[in-house]
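As you look at this complex, bear in mind that one protein chain is not there, while each of the others sits in place.
Right after this comes chain A.
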Amino acid sequence: MALAFNRQATKRHDPMNPRKSNTLLIVMVIYALYTLVPLVWLLFSSTKTQAGLFSSFGLWFSDDFAFFDNLAATFSYRDGIFLRWLGNTLLYVVVGAGGATLLATMAGYGLAKYRFPGRRAVFAVVLGAVAVPGTALAVPTFLLFSELGLTNTPWAVIIPSLISPFGLYLIWVFATESVPTELLEAARIDGAGEFRTFFTISMRLLAPGIVTVALFTVVATWNNYFLPLIMLSDPDWYPLTVGLNQWSNQAIGAGSQPIYNLVIMGSLLTIIPIVIAFLLLQRFWQSGLTAGSVKQ
């Protein structure tokens, strides 16, 4: 046994920088293709007319190039409802995800850096609640919000988006590791208030964690479907996800008016901003997550 392993080890000179493996590369390329196929299909399909969709191979262009026609049609369909949905989504993301990030950052920091009565109860309640399926709460939340007159308003989507237990956990771990208690005490001796210290000193130290939480809450609110589906009945308040699904369903049933080309272009437009955000902020969220997993 040991001999066999020894022989293997002598083949590799540096354990930290071994020879690159072609087999591994091929396996990963195959997986990468699986990941890419639907997205490539979407890209090609966005250049086709409805007739072209039916008459051409999915992973190549059709005879006519209708990308810009589709783009224009998506924005002008039904007096530009797509633009309205985009605006709604942005509203839900900015207020919902922004608020969620702020609340989670403050709470995670508070749990990491302060001793206060009920701290343990906060932990137990928040972590325990994570195990309760979020969608299981959807029906009672809907009933509750309709009693309060909040359904069919943006608040019905924004308020539930404000809570991110995962964000709280991540910031708690992050604050414990990266905000030295000595620094806070020094600020206190200098006479700085707790909030002033938080906003001027601690938040800067927490920045990579905050970007990570922000990115994940942005994805969660941008992609949110179930909550707005049950809360909203007026298409004027729909986010992109619910609106796109409504467009897609238009192709079904008697007297249907399929607008496949618009659904496909709309899908593409829905993906692009979030993908760009991820690519641009890569460095931040990857370091933020690594720090977050130290605790595991």
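Just so it is clear, a residue touches a chain if its C-beta (ideal position, glycine included) is under 8 Å from a C-beta of that chain, and two chains touch if they have at least 3 such contacts; residues count from 1.
Heads up, the rule we're going with is that contacts and distances are computed from a predicted model.
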Identity of the absent chain, which is to be given by its UniProt protein name, from "Cytochrome C oxidase assembly protein", "NADH-quinone oxidoreductase subunit K", "ATP-binding cassette domain-containing protein" or "Sugar ABC transporter permease": "Sugar ABC transporter permease"
Which residue of A:Val94, A:Val125, A:Ala186 or A:Ala207 touches the chain not shown here: A:Val125
Chain not shown: contacting residue from A:Leu162, A:Ala187, A:Leu206 or A:Ile259: A:Leu162
Those residues of chain A which, in the complete complex, touch the missing chain: 2, 5-6, 8-9, 12, 15-21, 24-25, 27-28, 31-32, 34-39, 41-42, 45, 53-54, 57-59, 103-104, 106-107, 109-120, 122-123, 125-126, 129, 131-144, 159-160, 162-163, 168, 172, 176-177, 181, 194-195, 198, 219, 222-223, 225-226, 230, 240-242, 244-245, 248-249, 252, 260, 263-264, 267, 270-271, 274-275, 277-279, 282, 286, 289-290, 292-294, 296
